[in-house]
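Missing here is one protein chain; the remaining ones are kept as they sit in the complex.
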């Protein structure tokens, strides 16, 4: 399946764009996406390892499967406030 | 000695003025002043019993002697803020 | 900085007084005149104080707050005289590099003001009666050592 991942802050800057399109097996999990992104953005594996992911604007665990058509976002440790 | 006691809030209103002049024995204590004021303002003995006193703008215990010429004030329980 | 005033308190001015480039956090507390206390409806308040001692006590509290927490700035303003419902009776602004000291000191200051500063309020109720508000007999202050 095709997954679009929104990127923010340091990850967006590392990728040079604000979303990344990836091809993943149907029923892939957030954990699989995390590993795959580490390959796509080499040099940012540390950030990606400690980032969270959001699926449809809810924080998601690595075990969670990504539904087809979901909005997925890579959420580096936040620093608002 | 002559002691002037400043009055505030309910005590001021009860006395109808903002200070009271009393004659007390030399070396009288705050405790003696407290009893004497209870007689001067009958009907307000409850308030006077739980009020504090300040001597020269410092809270004072009943055992403290009143120095000649000190500024003495009856401080009903405060309600600022 | 401390101030007793008969004029309305402008929160923006109090905030401005504690803003500084060393501050990352500002906490402002406002006490405002509430319409209801229990079942009674308040129409207005009168604040009276023992001015010289109130200023001395407020300055002591500011100094103690600055000694206990790493503050950047601190300002306390207390209103006196006649206040309508919704008006501000007290404003406390504290700034610090990080947020924890500003919150802790702000809360400590209003707690202590209500315990030791010689200021009194009279509530004027909508039914035409009025009462001096005096804290209950459990008030713990007994002598300057408190």
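Chains here go by letter, A, B and C, matching the order in which they are written, and residues are numbered from 1 within each.
In the analysis below, a contact is a pair of C-beta atoms (placed from the backbone, for glycine too) under 8 Å apart; a residue touches a chain by one contact, two chains touch by 3 or more.
Source: prediction; values computed, not measured.
Here is the thing to keep in mind: the chain we left out touches A, C in the whole complex.
Where chain A meets the chain that is not shown, the touching residues are 6, 8-10, 12-13, 47, 50, 52, 54, 57-61, 64, 73, 75-81. Chain C residues in contact with the hidden partner, per the touch definition given at the top, are 11-12, 15, 19-36, 85-86, 95, 97, 99, 102-103, 106-107, 110.
The criterion applied here is as follows: only the chains that are shown with their structure count from here on.
For this pair, chain B with chain C, the centres built from the Cα atoms lie 25 Å apart.
Averaged Cα coordinates give chain A a centre that lies 49 Å from the centre of chain C.
With each centre defined as the average position of its C-alpha atoms, the distance from chain A to chain B rounds to 72 Å. Annotation for chain A: no residues touch two or more other chains. In chain C, no residue touches two or more other chains.
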